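The complex is shown incomplete by one protein chain, all other protein chains being positioned as in the whole.
Naming follows writing order (A and B), and every chain is counted from residue 1.
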Amino acid sequence: MDYVPNTDKDIASMLRTLGMDSIEECFEHIPKGLRLDGPLALEDGLDELRLVRRMRAMSERNADDCSSFLGGGAYRHFIPSVVTHLAGREEFYTAYTPYQPEISQGTLQSIYEYQTLMCMLTGMDASNASVYDGATAAAEATLMAQRVTKRNRVLVSRTVNPEYRAVIKTYAEAGSREVAEVPFNERGTTDPGALSSLVDDGTACVVLQSPNYFGLIEEPGLYEKAVHGSGALLVGSFSEPLAFGMIRPPGDYGADIAAGEGQSLGMGPGYGGPFLGILGCSSRFVRNLPGRIVGKTVDMEGRTAFVLTLTAREQHIRREHSTSNICTNQGLCALTAAVYLSALGADGLRQVAALNHDRAEYARKKIQEIRGAELAFDGPVFNEFTIRVPGDLHGLYERCLEERIIPGIPLENRYGELGDCMLVTVTEMNSLEGIDTFCGVLGKILS
Amino acid sequence: MNIPENLRYTKEHEWAAKEGSLVTIGITDYAQQSLGDVVYVEMPETGAEISSGESFGAVESVKAASDIFSPVSGEVADINRELDEHPEYINRSPYEKGWIVRVKPSDPGELDALMNHESYRAFVLKESEKY
Partner (left out) sequence: MHEKIGIPNLAIDEPLIFELGNSGRHSVDFEKTVLSPGSGDIPASALRSDFDGFPEVSQVELVRHFIRLSQYNYSVDTGFYPLGSCTMKYNPRVNEDMAGLAGFASAHPEQPATFCQGALELMHRLQRCLAEITGMDRVTLQPAAGAHGELTGMMMIRAFFRDRGETRSKVLIPDTAHGTNPASVAMCGFSAVPVSSGPKGYLETGDVLELMDEDTAAIMITNPNTLGIFERNIADIADAVHDKGGFVYCDGANLNALMGIVRFGDIGCDLMHMNLHKTFSTPHGGGGPGAGPLAVKEVLAPYLPVPLISRTEDTYNLDYDLPKSIGKVRSFYGNFLICVRAYAYILALGGSGLRRVSENAVLNANYLRKKLEEDYHLPVKTETLHECVFTDRKQHGYGVSTLDIAKRLIDYGYHPPTIYFPLVVSGALMVEPTETESLQTLDRFVDAMHAIAREAREKPDLLKNAPGLSKITRVDEVAAARKPVLRWIKQEAVNGE
């Protein structure tokens, strides 16, 4: 199935108009030595029935019947049917970037609503229309801070998601910029003393994450003065935006830029993508925000209208002087987030946040009672926490898999000093019975 | 296209005027026409050091953005803060109300190396898109 509507008759008619005998003539001007002289070595095309069978079989080789306690930057949450249906409107997903506002008011208004909702969620003054994911949002935030402060050095807490830190480093390395890490203390949160001594007048920004990768809620108030005191910007990153249905968002704790992941807002984990990079800032940095932004205006008749604005920052105009090279972003994911948050409202957001926290607390307390397992850190958490298994964590992990339970993310490859620790995530998708079973299995293995 | 006779010009379409001990800088009528309605002007801080040939700010319109390159080296003595509220002055009055910065030049001789109005007019007439 090639989706080409023109039949041989149509093609013949078109060739006659062109005065050609065959389609090959369209390519004759290409030097013969550059043209392929045989077919591509790909199997023949499949009809739809065989295609569906092949893809379905492949999808079934992904286990989706496990009891999962995975998080760490991607989260399993309930997606109400209405969200899937509305984001699945073809007029939204088969539309292009809204460069012609007269016929794109659907996309433009929904993105304006998305930007507003992101400001409400993160507590910032302005938001763009999305970037690729939380990791690139954090990297773009550091580039933004460098432009604004005209300083080169970036400090990142080690409690920030390791994927985000890796991307920040890759972007910084490309631009020959310096990234230094701030250690965490025995409580599992950013060490305030270390931060104060590391931040200086060459520091463009400090990147913190709350809740952090270990699930712990950091106290940014401890660091805000040290950061701003030296003239650096505070970047508040996050990977679980539903936390802001319960705890203070970046805008509340003094962040200048909020950069994080929006996947929890109505999208499945999708084996890692597409995700949603949320990027917001204080009003004074708006002209430095990368990516597309929708603004409100009027048309010639004075009617309210929405349009892509501040486009002079973008690559298609500024080219090598643009704020970023970003062109295509994550438009449909932003729409999905707007629908999800509109469906939930403040009450729904509070309820789902409470459910997440509730389930995590329930699990945390039960695990603490198991001999052989302990909490690695005991500060307050949202829906993730880190446990330590001093015995054989690897063996425990494998035994859980045999019971069709994925118990969490072992940390040994990400934090060498936490080789006996595992990040456990509990959301509203984990039932109390499922948690009971999980704890039962843990208890059995560790006894 | 308006090209005042008493000013000097650069290849990047800035004009420069000697005013007492300072040099006033803006963009030309040709530049503002190509850019279209100006929406925002990025200006340096007063006291900033700028070098000849270096970009010290930008003029943005809806469809284009142009860096402003300094024709002289020196210290920024004054910036036209009215442009914050009235970026359209650059379109309406590029040589007067639309001035952008005033610089205390470190080498007043740099001004003489710039084009006069005749050379600039010839230069502009040669600039055109390719196809």
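As a working rule, a contact is a pair of C-beta atoms (placed from the backbone, for glycine too) under 8 Å apart; a residue touches a chain by one contact, two chains touch by 3 or more.
This one's a predicted model, so the numbers in the text were calculated from it and none came from an experiment.
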{"item": "Omitted-chain contact residue, chosen from A:112, A:184, A:223 or A:238", "value": "A:112"}
{"item": "Missing-partner contacts on chain B, residue numbers", "value": "37, 39-40, 60-63, 87, 128-131"}
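The definition used in the following text is that only the chains that are shown with their structure count from here on.
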{"item": "Inter-chain centre distance, chain A versus chain B - centres from mean C-alpha coordinates, in Å", "value": "43"}
